[in-house]
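Take a look at this one; I'll ask things after.
One protein chain omitted, others in place.
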Amino acid sequence: MGYCPNTPDDIREMLAVIGAGSVEELFSSIPAGLRAKSFDLPPGMSELELTRHMKEKAAACGADVVPFIGGGIYDHFIPAAVDHLASRAEFYTAYTPYQPECAQGTLQALYEYQSTICRLTGMEASNASLYDGGTAVAEAALMSLRITERHKVILDASVNPLHREIVTGYLHGLSAEAVQVEPKGCASDLDRLMAAIDGETAAVIVQSPDFFGNVQDFRDLAQKAHEHEALLIVSCYPIALGLVASPGEMGADIAVGEGQSLGNPVSFGGPYFGFIATRKRFIRNLPGRIVGETIDHQARRGFVLTLQAREQHIKRHKATSNICSNQSLCALRGLIFCAALGKKGFEELALLNYDKAQYAKSQLASVKGVDLLTRGATFNEFTLSLPTDASEVVQRILEKGVAAGVPLGRYYQGMEKALLVTVTEKRSKDEIDRLAVLLEEALWS
Amino acid sequence: MAKFFTKEHEWVEVAGGQATVGISEHAAHELGDITYVELPKIGRSVKQFDTLAGIESVKAASDIYAPISGKVVEVNQALDEAPELVNQGAEAQGWICKLEGVDEGELAALMDAATYSTYLKGL
Partner (left out) sequence: MELIFERSVSGRAGVRVPLSDVPKAAPLSEALRRQEPVRLPEVSELDLVRHYTNLSRRNFSVDTNFYPLGSCTMKYNSKINENVGGLFAGCHPVLALLPGGENLVQGPLSLIHGLERQLAEITGMDEVTTQPLAGAHGEMTGIMVIAAYHKARGDNKRKYVIVPDSSHGTNPASAAMAGYEIVTVPTAPYGDMDLDLYRQAMNEEVAAVMLTCPNTLGLFNPHIAEICAIAHEAGALTYYDGANLNAILGKVRPGDVGFDVIHVNLHKTFSTPHGGGGPGSGPIGVRGDLVRYLPTPRVVRREDGGFTVEDHPEGIGRVSDFFGNFGIMARAYAYITMLGREGLIEVSEQAVLNANYMMARLKEEYELPFDQTCMHECVFSAVRQMEHGVHSIDVAKYLVDRGFHPPTVYFPLNVKEAIMIEPTETESRQTMDAFIEVMLEAARLARENPERLHEAPVTTPVGRLDETRAARAQQVCCE
């Protein structure tokens, strides 16, 4: 069953070569007292039975719900080529490219990925991926502590709340502090963020579009941070970067984000990938693997894992991070996604998201009793205020097979009536119109 | 001027109250091609045998310990662009930094060149 190919004859002959009487004898170095006290698992299944079993589970996974939910994870169209190419077994059944001559496929792809991330974010050096968006923000925070040799970061509370929880957890053990600055209404309080920066600040961490959907301008914040020799860390949504100013253009020192929207399915929470990119001068402080270009003895171009002396397998407890396995295959999907859309397509995709969300905004905000909380610029998400508890409304609409949005009361005190709505290019005008009708019904009938 | 060596393969040479510090030829050879030297910050004070700097090759990373107490007054900035200078002359143009306010009495805890050479043979 365990895909074990050796026949009884093979096993007999192998034992003879080893000089052992039985397979069990090979386990004789394990003292009897240490043997498993239980191993109570059911018998195995055939492929057919397993397929039925798994299809049953998959039938109950809400895949037919029309999602107007995002909050960091987005339902975007994935070109067929992404699945086909990333499903090449030469990619997905390979290990980390430690032997570069027989891993040029993975290495070159990761180099192209790093180049893509740099171009998206306006940065100069990217690593080969991190686990997810939340851990990427946390790694960026740790990176800023190393660079500045300070112990405090300022964390805008309009950064994704799940990401903030991860950041505070990561900093906790290191006796470093994350000072959170609450939003003003449904937007970052830029004045208070600026005022919070001082000579002890390692970095200010902000997000655009933020968790409420606002597209923000951080140029003044960057300047203020740099006056205090603090860094600006900007978490960004890569699809939005087809349209909105990049972290690099805003003056950020580190750009991070959740890469899922680039060609990775929502898949109940993963696998996705986190990305991190920075200025060239901070490259040695990046966590995780980095691919670099070089040549062989015949001057042929090739790619290797480089600057490995930062990493755990060499520097052990002094490494820039403990990360070893990353999300290479998901990063590959991200790369292929970007290349499939190309320069023009990527911009068109971003514009389409923007236009659809703007349409939805106007339709939903005109429902009786509904107001727009994010009154400034947004990308494909915005926050509404409802006349009643948003959780109840979402629950009512969910019964009709539509996930109307994310109620924000769970994340922000006093925002029980706020609803975060996401509209990707996959939502049709009809679906948007239907949501407006369902919202009206849920509120008033 | 005489060089003195630590067991961790740093060297120091004191002249006019100022100490020049580097890693030994032996250490540079063991590390292989040096790819990066993490220079100390100017103005930093270190105690003898504290971590002073860092050095990396492709497959290894090592700390460089202060062979003598003192305050960093100068670093070999050329190593930023050309870390290979350490391979070319670890005990000459590949020096790491200069310290001031040193106590030559601390040299007693180190090895002179002859003793260091014997020490290397025993490794």
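Which chain is which? They are A and B, in the order written, and residues in each are numbered from 1.
Here is the rule we go by: a residue touches a chain if its C-beta (ideal position, glycine included) is under 8 Å from a C-beta of that chain, and two chains touch if they have at least 3 such contacts.
This structure is a prediction, so every number in the text was calculated from the model and none was measured.
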Touching the left-out chain: which of A:Leu243, A:Val256, A:Leu386 or A:Val421?
A:Leu243
Looking beyond the chains shown, say which of A:Leu193, A:Val234, A:Ile323 or A:Leu384 touches the absent one.
A:Ile323
In the whole complex, of A:Met194, A:Leu398 or A:Ala436, the residue touching the missing chain would be A:Leu398
Positions on chain B contacted by the hidden chain, ascending
32-33, 35-36, 56-59, 83-84
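Basically, only the chains that are shown with their structure count from here on.
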Of all residues in chain B, which touch chain A in the complex?
35-36, 56-61
Within their complex, chain A touches chain B through residues 284, 307-310, 314-315, 318
